[in-house]
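First, the structure itself, so that you have it in front of you.
Missing here is one protein chain; the remaining ones are kept as they sit in the complex.
To keep things simple, chains are lettered A, B and C as they appear, and every chain counts its residues starting from 1.
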Amino acid sequence: MMQHQNPIFIPGPTNTPDVLKAAMNISNFDHRAPDFADHYMPLLSDLKKVFKTETGQILLFSATGTGGWEGAISNTLCPSDKVLIARYGMFSQRWIDLCQRFGLDVEVVDCEWGTGAPIEEFGRRLCADTQGHIKAVLVTHNETATAVKSDVHGVRKVMDTANHEALLMVDAVSSLASMEFRMDDWGVDIAITGAQKGFMLNTGLAIVGVSPKAMQATKTATLPRCFFDFNDMANANAIGSYPYTPPVQLFNGLRASVSLLLNEGMNNVYARHHRIAEGVRASVVAWGLDLCAQTPDLYSDTVTAIMVPQEKDANLITQHAYKAYGVSFGGGLGQMAGKLFRIGHLGAMTDVMALSGIATAEMVMVDLGYNIKLGSGVAAAQQVYQKGYDD
Amino acid sequence: MMQHQNPIFIPGPTNTPDVLKAAMNISNFDHRAPDFADHYMPLLSDLKKVFKTETGQILLFSATGTGGWEGAISNTLCPSDKVLIARYGMFSQRWIDLCQRFGLDVEVVDCEWGTGAPIEEFGRRLCADTQGHIKAVLVTHNETATAVKSDVHGVRKVMDTANHEALLMVDAVSSLASMEFRMDDWGVDIAITGAQKGFMLNTGLAIVGVSPKAMQATKTATLPRCFFDFNDMANANAIGSYPYTPPVQLFNGLRASVSLLLNEGMNNVYARHHRIAEGVRASVVAWGLDLCAQTPDLYSDTVTAIMVPQEKDANLITQHAYKAYGVSFGGGLGQMAGKLFRIGHLGAMTDVMALSGIATAEMVMVDLGYNIKLGSGVAAAQQVYQKGYDD
Amino acid sequence: MMQHQNPIFIPGPTNTPDVLKAAMNISNFDHRAPDFADHYMPLLSDLKKVFKTETGQILLFSATGTGGWEGAISNTLCPSDKVLIARYGMFSQRWIDLCQRFGLDVEVVDCEWGTGAPIEEFGRRLCADTQGHIKAVLVTHNETATAVKSDVHGVRKVMDTANHEALLMVDAVSSLASMEFRMDDWGVDIAITGAQKGFMLNTGLAIVGVSPKAMQATKTATLPRCFFDFNDMANANAIGSYPYTPPVQLFNGLRASVSLLLNEGMNNVYARHHRIAEGVRASVVAWGLDLCAQTPDLYSDTVTAIMVPQEKDANLITQHAYKAYGVSFGGGLGQMAGKLFRIGHLGAMTDVMALSGIATAEMVMVDLGYNIKLGSGVAAAQQVYQKGYDD
Partner (left out) sequence: MMQHQNPIFIPGPTNTPDVLKAAMNISNFDHRAPDFADHYMPLLSDLKKVFKTETGQILLFSATGTGGWEGAISNTLCPSDKVLIARYGMFSQRWIDLCQRFGLDVEVVDCEWGTGAPIEEFGRRLCADTQGHIKAVLVTHNETATAVKSDVHGVRKVMDTANHEALLMVDAVSSLASMEFRMDDWGVDIAITGAQKGFMLNTGLAIVGVSPKAMQATKTATLPRCFFDFNDMANANAIGSYPYTPPVQLFNGLRASVSLLLNEGMNNVYARHHRIAEGVRASVVAWGLDLCAQTPDLYSDTVTAIMVPQEKDANLITQHAYKAYGVSFGGGLGQMAGKLFRIGHLGAMTDVMALSGIATAEMVMVDLGYNIKLGSGVAAAQQVYQKGYDD
């Protein structure tokens, strides 16, 4: 019971600052009132600063990131259209599955889990696609299941090299507002995230950035859509309105969240996430364990996936942590089930909170017979988190 | 500013009781924790009592009622399937539009706004459809735009008379948990509502009741869907799980809301809504105005749509009420724009709150030169609301 | 249950705006942290604008207004000191009782309930007190039990005429931040209020304005005190500190409340309360009932006390209102028990909310056999509240 007071260490939903909980705890009001637009339109505008886009627009759907994936596809593509995507974790796999259900011709590049988007292979296939059959390239920016960050900018570069016209769609659910993301600079056409990750809110918003080129594609796209229709939303937004009943509590929370982020400064937000992640990774080294991510350039700053020794069952870690210490870690998903556990450290995380997660993981592993020295991971992280003193 | 303390009189979102606001104001937690199912499964079970179904199951999507409409269609039908539906207001119109966008063959029965589902005409067409081309009959139970209640049970009866196999799908967004609704008794295959109406919560849940027959239809339905996939949801629910990140705050709120409703007793909930609505309608009579709903059997107990004299612009009522008194009423939609205004009185409404809405409407109309006597509508409603005294 | 959603119509505690509830819903923090003073000191400073004092200082005690009464006495007086005070209602009576318990020589002027501070009589006694035995004159600004406002400025004038050195202490619990109050202009030495009235917060703060002269009196006062010691508090405040654990949630709420009041403008706050009160009083006239307050100059703008016909029991009104309609009115206190009931209308009250209280009172009285026409009081109030239309 008291254990519910502990932070959660899952890669979303995240720990919500009190000020954002308060912002979401408002009464329903009339979304057709004349002053609704006075709050809504500046919010949409400020969100562009978080997405780092000036030419794109931001659409807010009452759904989750999965709904954002669906909207990205259904608004821009036609049945049987070819899309290029790599599978390197559970969430890229799920997007593939969604595309297949919508009748797309999904060209899957299978990669080892622990690696990221295969830039060179993408480049080769795009260059080979001289007829332009590939209508979209889909990239999972931060594969939450393996804690691997992909090089979205790199994908854009090979698309440009191939002079390819495909849309670039990015699942930025567990990266945006936590790790560097530059929609315009990276030439991203559709960027998708949710409220419950970097924005630190309750679940319930698919937040989608859409480039002018992607909006143009909606004119010819024939996949059916209605709830996630980009044009309904964009047209309503243009007059400060919304096509159906909006989740105003989440909008108000998002308003406060965006202000919090912009006040901290996006670069500071990224730096904080990087510092905390570095501390967690230092712990893993101290424990003598391996990350799932194969090389440092792939390390995610929002979640860390830690391989357990072959003879161990990682599921016992999440179970024991929850039962004995009241702490939630992420488990292994799909082919990684039992092989790794994950420490989420995005959103309203502090060094101090991270240390309690690391300390707990240590206790759990020692309880389970791992050959780990209590305090070792914490000490390694503390060295990263120390602030020094020169007042 | 202080005006925001006034109740809202729109037909949803509704006024939220403090206890439900508190229930939604909880921290994020791990939906993959072992005890998630302990809360989730009894909630799904208790919801069946509100829908009055024993054979059906309840699915909760992170979306709004519009998403529920979409899921109903996409999970059970194939492209070009024929559906039968009547247009008698903005919300039935929107569902028609959705069906058309999904490529269905929509057989529309156009009715005068102010009337409800044309039972006899439906019966004729269903009897004529000896080949069973019609795959679904769609009914908007409570047309929020005109405050008209349709006879869902009557539709079921003509379907049975015609011995027709079509699915019966009902938009119960602004009726369920406020007005009588009997999913099993009325043979409803899919019933759709949202969190922000009779359940008195924040916006963000499409709450869908699905009969075994409708679940069976998903096996052959070929319209694409993923986010709203009934089988993904039902399969996850069966093991106390959820197919994507669930909006746990709304679940917790729904838990509290269902308890509130069941404690009050569904029949008492209906009776309260009826009494409040009777008071509002008595006011309209006292004002010498007409309802949009043409006959008493069509009167909605959750919203009242009031026609203004021909020379008047009803939009001025909603604008002036908001600006001068800080009160939100509903406006006219579609062909009724400017011709009527609406008083919403569903959810956590009391007689006392309703009186303040009626009193405000009176002041607004007198301000705008209507020939109405101050206090007249209030007095008429008071006569309905009086409790007598025999302690 | 739903009835708890109704506004309350007691003369405090009052209805709390959502924004103030949110401001009080913060986590505990360290009141000895270096930045505590950054929030606390500007709050104390801004409170002076509400009290309308520049030379005085504001002290915040973790208590209620009753604690403020006690602190006023114990910090400035010695055992057996003479104080002059009139008894014209339950709250002036209670202050008298407190003074007596502290061993003061209490010179009570008994007045009819329904009248206010007897300015002329006070003047006579002060002039006669050539030896300066009277150390303090105590005035209940707004006698909540009878809804009578006294002329504090008038008391000051007769004190000045008598050239009397006594301290002027004012119970402004149910007037300050709602009705005009000018600490400096009126020469008030100690002004006392609480958080749960005009400041619209939870109960738990005695908010006390203290003049330099009153602070000087603490040097020679020998009544024992510690928890309410003005010097402990003032000395701590001077360095941005607090002498014991402060109720930081109420401080944060008070911060928001003061901002709300100052943004609305104190004169607008007073005008709003006056307008609402005028409407309530118009209702009473329409009902053919009498106010307890004997003349218009005595009418309170925060509460209205309504005499019932002699053959009636006013307690039945409050009981029936609560039981049948879920509405709280104030009852008669002391010698007025059963003879009057009270409608509180201070704090976050709107015209619209007031109308629901008036409408309820009407129904209650008709239920109880009063000869009152439904809608009559509402109509009278509506005429006061109408805003007209000239957009």
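Quick notes on this one:
Definition applied: a residue touches a chain if its C-beta (ideal position, glycine included) is under 8 Å from a C-beta of that chain, and two chains touch if they have at least 3 such contacts.
Note that this is a predicted model, so its numbers are computed, not measured.
The undisplayed chain touches these shown chains across the complete complex, A, B, C.
Shown as candidates are C:L98, C:V303 or C:A324; the residue that touches the absent chain is C:L98. Considering C:T53, C:T115, C:T146 or C:Q249, the position touching the chain not shown turns out to be C:Q249 (whole complex).
Per the touch definition above, the residue from C:N25, C:S241, C:Q294 or C:Q383 contacting the chain not shown is C:N25.
The missing chain lies against subunit C, touching residues 4, 8, 10, 12-16, 21, 24-25, 27-34, 62-67, 69-70, 74, 97-98, 101-103, 194, 196, 202-204, 223-229, 243-250, 319, 322-323, 328, 330-331.
What subunit B contributes to its contact with the hidden chain is residues 18, 22, 25-27. Where subunit A meets the chain that is not shown, the touching residues are 1-7, 15, 17-18, 260, 263-264, 272, 316, 319-320, 323-327, 348-353, 355-356, 359-360, 362-363, 366-369, 373-376, 378-380, 382-383, 385-389, 391.
We adopt the following convention: only the chains that are shown with their structure count from here on.
Among the other chains, A has the CA centre that is most remote from the centre of subunit C. Centroids of subunit A and subunit B (each the mean of its C-alpha atoms) stand 34 Å apart.
The geometric centre of subunit A is 53 Å away from that of subunit C, both derived from CA atoms. Chain centres here are Cα averages; for subunit B and subunit C they lie 45 Å apart. Listed for subunit A are residues 25, 27, each touching two or more other chains.
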